[in-house]
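Removed from the display is one protein chain of the complex; every other protein chain stays in position.
First chain written, first letter: the chains are A, B and C, and each begins at residue 1.
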């Protein structure tokens, strides 16, 4: 099980600032979003627009071994400024 | 005789903040500069780059009757900011 | 709580307290820089016919600091001082949400870099706004 941090609307939809998800190896952005969607289907429409961050860096198509991952987060569309 | 205000390097070259000049009618930018050059030839090179202001407004080719002129000034190249 | 990163770059922070615009401006000044451009984003009342009365900002603080540091480093490497601070928490009308300042030798660069930075902050730094409008609550970035 991996801890995945949630923020903003995503955290509100789930009612938690982080969730535990089962993830396949290697870990990819697609795998994180798919696991989130399966566990919390109410986040589905927001998830479509989310990015994934591994170790506080946005990832795109990269693959990660479990040993490389110390922090996972789902990032809803940002709106600072 | 007309009072003409001087500023910056022009005032330093003459050692005065204003001068009295005899001007023809109508009053034009060219006439002010020509009269200044005749009276204070040491200002010649700076005068070439000066503008003339009538009543605190830059003038170009306009002509003014004496009754229209309440304030005359020679404006060296500006360098604020 | 103010989280700050001040090693490589001049000053970036995520701040829970009101921004001190004067103090942030002072950090930018230096004898080698003649032009200082700052952008401050404040909470605006009207967006078309939607009336806002408050905004709550949240951040993924550690990652936001990393992203701000990357942005500031890129510009400072070109010869500038950069200060970027973003508020989190509950903001009222006209409260400062973000301060982006660039000091450079020449003003053209300072304008260009400051505008680049605020655009980049809005596009890639994990900070979110929850807008309390008269008609309903809106999450920024979603509509």
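Note that in this section contacts are C-beta pairs under 8 Å (C-beta built on N, C-alpha and C of every residue); 3 or more make two chains touch, one makes a residue touch a chain.
Keep in mind it's a predicted model, so treat the numbers as computed, not measured.
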Neighbouring displayed chains - absent chain, whole complex: B, C
Which residue of C:17, C:45 or C:78 touches the chain not shown here: C:45
Chain not shown, touching residues in chain B: 5, 7-9, 46, 49, 53, 56-58, 73, 75-81
Contacts of chain C with the absent chain, listed as residue ranges: 21-22, 25, 29-46, 93-94, 105, 107, 110-111, 114-115, 118
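Keep this in mind: only the chains that are shown with their structure count from here on.
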Whole-Å gap between the CA centroids of chain A and chain B: 72
Chain A and chain C, separation of their C-alpha mean positions in angstrom: 25
Where chain B and chain C are represented by their mean Cα positions, the distance between them in whole Å: 48
Residue numbers of chain C (touch at least two other chains): none
